[in-house]
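Report on the structure given below.
Note that one protein chain is taken out, while the other chains of the complex remain in position.
For clarity, chains are labelled A, B and C in written order, and residue numbers in each chain start from 1.
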Amino acid sequence: MKAYSREFLEQLYRTLYTIRVFETECIKLYRQGLIIGYFHPYLGEEAVATGACAALREDDYIVSTHRGHGHCIARGGQLNKMVAEVLGRETGYCKGRGGSMHIADIATGNIGANGIVGGGLPIGVGVAMGVHVRGSDQVTIIFFSDGACNNGVFAESLNLAAIWNLPVVFMLENNQYAVSSPVEEMSRVPDLYKRGEGYGVEAHQVDGNDVLAVYEKTCEAVDTCRLGKGPVLLEAKTYRHSGHHVNDPGTYMPKERLEYYRARDPIKIARNNLIEHARCTDQDIEAIEQHINQQMEKAIEFGKNSAQPSVEAFLEEIETN
Amino acid sequence: MKAYSREFLEQLYRTLYTIRVFETECIKLYRQGLIIGYFHPYLGEEAVATGACAALREDDYIVSTHRGHGHCIARGGQLNKMVAEVLGRETGYCKGRGGSMHIADIATGNIGANGIVGGGLPIGVGVAMGVHVRGSDQVTIIFFSDGACNNGVFAESLNLAAIWNLPVVFMLENNQYAVSSPVEEMSRVPDLYKRGEGYGVEAHQVDGNDVLAVYEKTCEAVDTCRLGKGPVLLEAKTYRHSGHHVNDPGTYMPKERLEYYRARDPIKIARNNLIEHARCTDQDIEAIEQHINQQMEKAIEFGKNSAQPSVEAFLEEIETN
Amino acid sequence: MSTETVNTDIKMRELMVREALNEALCEELARDERVFIMGEGIAQRGGSYKVTVGLLDKFGPKRIIDTPISEASFTGMCVGAAITGMRPVVEILFIDFTSLIIDQIVNQAAKYRFMSGGKGRVPMVLRTQGGSGNGLAAQHSQSLEAWYYHTPGLKVVMPSTSYDAKGLLKSAIRDEDPVVFIEHKLLYMDKGPVPDTDYTIELGAGDIKRPGNDITLVAWSGMVKRTLAAAEELSAQGIDAEVIDPRSLVPLDKEMILSSVRKTEHLIIIQEAIRRGGVASDIASIVQEEAFDYLDAPIKILAGKNTPIPFNVNLEKACVPRQEDIMRAVKEILNT
Partner (left out) sequence: MSTETVNTDIKMRELMVREALNEALCEELARDERVFIMGEGIAQRGGSYKVTVGLLDKFGPKRIIDTPISEASFTGMCVGAAITGMRPVVEILFIDFTSLIIDQIVNQAAKYRFMSGGKGRVPMVLRTQGGSGNGLAAQHSQSLEAWYYHTPGLKVVMPSTSYDAKGLLKSAIRDEDPVVFIEHKLLYMDKGPVPDTDYTIELGAGDIKRPGNDITLVAWSGMVKRTLAAAEELSAQGIDAEVIDPRSLVPLDKEMILSSVRKTEHLIIIQEAIRRGGVASDIASIVQEEAFDYLDAPIKILAGKNTPIPFNVNLEKACVPRQEDIMRAVKEILNT
């Protein structure tokens, strides 16, 4: 392993753990009926967003998905506004108008989640096109999963980014399912990064449960993009720890497979890094976790205490539409 | 070269020459103002349709494109009905309602031309899906060109045909332009058959100006499909002899490139085959050509003498829509 | 149900809309081996709304097909299969996602018969689901029937009850032309009587869900239930509303609406979609033209608010006509 500062490894751990806690606590809120609609947890996939976003500069961009909480947090999103949004409150990122599937955080360059699978792909390429026209060197990471690779816009977007050498990292979170459909049944070549070659796009596979592996590969890809030699396609193999959304028991996920990936829990791996390479103690880590737990509690408090959007104000707002 | 019967080689030549004559004569009609709208000649590409369709059984299917006259003729379409259709007459394939871009000939299994670039791709895969559900062994050839490869449905359709092992030959007529856009600028990998691999689809390139080369490769692909091991992607490299449509001078086509392909004219190549391998004389060939010229003259006569569709009848027809 | 003569020997069961739809699919799959079904998660998982539960076991993976997320192409596939003699039923989980397939539906399916000079037919059904009401926000809550209503060559069906759902879906599958069949997410669990016989409902036959004399209320899909509830409550207040559910928007049972308006002289059309460019406007334009002299007051349209659907449940509810909005509008128009 390369040498990383304790500070950096702690920072990664903080992000991973924050995502874990956010999802875990929100699932509780969902089961209490306080969150409604679709809620797609990122549990088990935390290392992808965390490693990828750690490779970015502050003025870079990301484009997220329906499973977007992890991306938002990894990019520096605020728990208060996130919780408030999934609770549908006026203080949320989208004033309660968007909900889980539409959180966007323009301040951190997070163009937003998307309810259309694959919808973010062309949008992200367009963000990069804007960069290109302006002559800047910002990089855009587009997150998407295996299912989105079968929406035609994946191939189109890959090709468009390629012919214009756009600074895009296509970050394929291959969690091996589109809802209940296993990637092996939806493509003859489940190693989806292999689609890159036909379009002349540099492509690699990486262990999506190992935050440092993701970080390192993304750094390389970002460098390539920054030099005007993009795009790069990265496939991070990972697995969900639960069903597609909160109400999906995920019975189609074979037990052994799930166990295998649970054993390779990204949080555990990152925790080990801290202990083995940064001389952190269990107590050090507990302190970090404690702090995050408290932040999340406060965020929930904030969300719950926030006002519902005013129906009257809303109706007035849309009068002029 | 494999040994082919004189009869077979003559048949190929007849088809090639018929397409050539049809396009040439219709362009004259167009310039006389008798044909209107978009008319996309297949001049220079005749060997692809001819070789491919020769590999099919009578109960097989083809799906065509906006540049579809060649496919229609190669599949056994009738000149009378074709000319009548491009002239917009009631006796045409589509009673003058469709025109050049929408000729379909259900009797010969020609599902039809299409005004949407790439539109025929999913349709063709669906024809094959019907075959699959019925448990038949009919094969479908889908014609499309380089431009259509950048419409997302190409990737989607390739993948769908692949995961269900459908009996589809994707016949990519790479004439190297989408209107004026050269394939090298629209993709980093202008050898477009290479896109097959990422989807696990067997793919080959073939000389699209050599009718026997196309025929042989298509026969192999059709066999593969018939055995339930489809799909197969074939890229036939070819070149237009003129602009995108009748009114496009095609000034963007480099002279040398055009000359190169004109020297490799598919008609010339097939003519040589007849002379070298089937002991045909110039006179024999002239007789064939003469006959086709006459058929085309008759077809034009037929078309010109056919009635325009009745506006009254049409208005009555659509009353019930 | 009032327009069909139902044999009294027939056993009625109380079925949920999703069960009625499942029966329709099941019966048509059994009756006609050309029928097959494609969609995301419809086979193994039985569909997000459980409409296709059990079909995979009964009819096998050749006819009940789980697809990748390739909406445009698997819909296009159905066009090709239909042209060549099959009778595909494709499911697009949300009508919002039909924006990905509208080329296949409008440029291919709807036009093929015409473009081929009448030689080709495209007997396929697009089953999809629309409407708001579950906190699913802007990209999963639209009411987009107007897009398909505006397309020559398509039929558009929107059932509101279990009985209608089954009978109309069977007719849609048997139809020789493409049919867009739009279900409503809030209705799947609603129960209603369904006979145990092989019945169909003609596409184009509206249904008077409640006869009345004072005012005509036209509503379809998710709006029927609350319109009926409003009518019941108004009846207690002495206002006798007639509630018409066209059931299929194309063809539209214009005559049923016109003769009702000629009787009641007042018309309110209630739709969930936004007003601008909606089907309600079109019905209003027809009625004002063909029953001008019968109208005692301008035709009123109650429609969805002119906005994408918000996530927050209170805002979401405020976007769509409610029972009290309907009652208020009736009283306003009747000046009571």
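By definition in this document, a residue touches a chain if its C-beta (ideal position, glycine included) is under 8 Å from a C-beta of that chain, and two chains touch if they have at least 3 such contacts.
Quantities reported herein were computed from a predicted structural model and do not represent experimental measurements.
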For the chain not depicted, the shown chains it touches: A, B, C
Contact residue for the chain not shown (choose from C:Thr197, C:Gln237 or C:Ser285): C:Ser285
Tell me which residue among A:Val153, A:Val246 or A:Ala270 touches the hidden chain in the full complex. A:Val153
In the whole complex, of B:Thr65, B:Asn151 or B:Thr238, the residue touching the missing chain would be B:Asn151
Name, in rising order, the residues on subunit A that touch the hidden chain in the full complex. 61, 63, 92-98, 102, 104, 106, 111-112, 114-116, 119, 121-134, 152-153, 156-157, 159-160, 163-164, 321
Which parts of subunit B are in contact with the chain that was left out? 36-38, 88-89, 94, 96-102, 114-118, 147-148, 150-152, 178-181, 185-187, 252, 308-309, 311, 314-315, 318, 321
Suppose we count only contacts with the excluded chain; which residues of subunit C make the list? 96-97, 99-100, 102-103, 106-107, 110-111, 114-115, 137-139, 144, 146-147, 149-150, 152-153, 250, 273-282, 284-286, 288-290, 292, 297-301, 306-308, 310
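The criterion applied here is as follows: only the chains that are shown with their structure count from here on.
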Tell me the shape of the graph of touching chains, choosing from line, ring, star, complete and other. complete
Greatest centre-to-centre gap (Cα means) from subunit B is with chain A
Roughly how many whole angstrom separate the Cα centroids of subunit A and subunit B? 46
With chain centres defined as C-alpha means, what is the inter-centre distance between subunit A and subunit C in Å? 37
Note: subunit C sits from subunit B at a C-alpha centroid distance in Å of 41
Subunit C, residues touching no fewer than two other chains: 68, 70, 72-73
Mark out which residues of subunit B touch at least two other chains, giving numbers and ranges. 152-153, 156, 159, 163
